[in-house]
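Every protein chain except one is present and positioned as in the full complex.
Presenting chain A:
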Amino acid sequence: MGKYLVMIYDDEAKWAAAGPPAEQANHLRHQEFAAANSAALRGGAQLGESSTATSIRRDGNGGFVVTDGTFAETKEVMGGYYLIEAADLDEALEIAKQVPSPMGGVEVRPIVNGG
């Protein structure tokens, strides 16, 4: 068994255009997903929108540079995640395919060191 992080990447502009009813519908779908996969789920959460993100980089002189915004500028930003446990990558992908991500997709990464 290994643990995997399923990161949800969505286009926030599409969510803004779709409006609150679409978000509510999506919440329901996440609840359904969580109920159907409770045996594999080890955690998960929705993140605040990318405009609330703060990035910190090392400045190379022992200090930090703190900036407003996400670490990488991309159209799809990470909006939430699930931590899951699966026998292998195939099983993890099978679960990840069920994660609602109507405005984008998901990225699956193994947790190192047995998590």
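The definition used in the following text is that contacts are C-beta pairs under 8 Å (C-beta built on N, C-alpha and C of every residue); 3 or more make two chains touch, one makes a residue touch a chain; residues count from 1.
Following the convention adopted for this analysis, contacts and distances are computed from a predicted model.
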### Task
Would you mind picking the UniProt name of the chain not drawn here, from "Phosphate transport system permease protein PstA", "Class I ribonucleotide reductase maintenance protein YfaE", "RNA polymerase sigma factor" or "Aspartate carbamoyltransferase"?
"RNA polymerase sigma factor"
## Note on the structure
Filtering A:18, A:41 or A:93 for touch with the omitted chain leaves A:93
### Residues of chain A (touch criterion as defined above) contacting the omitted chain
2, 4, 86-90, 92-93, 108-110, 112
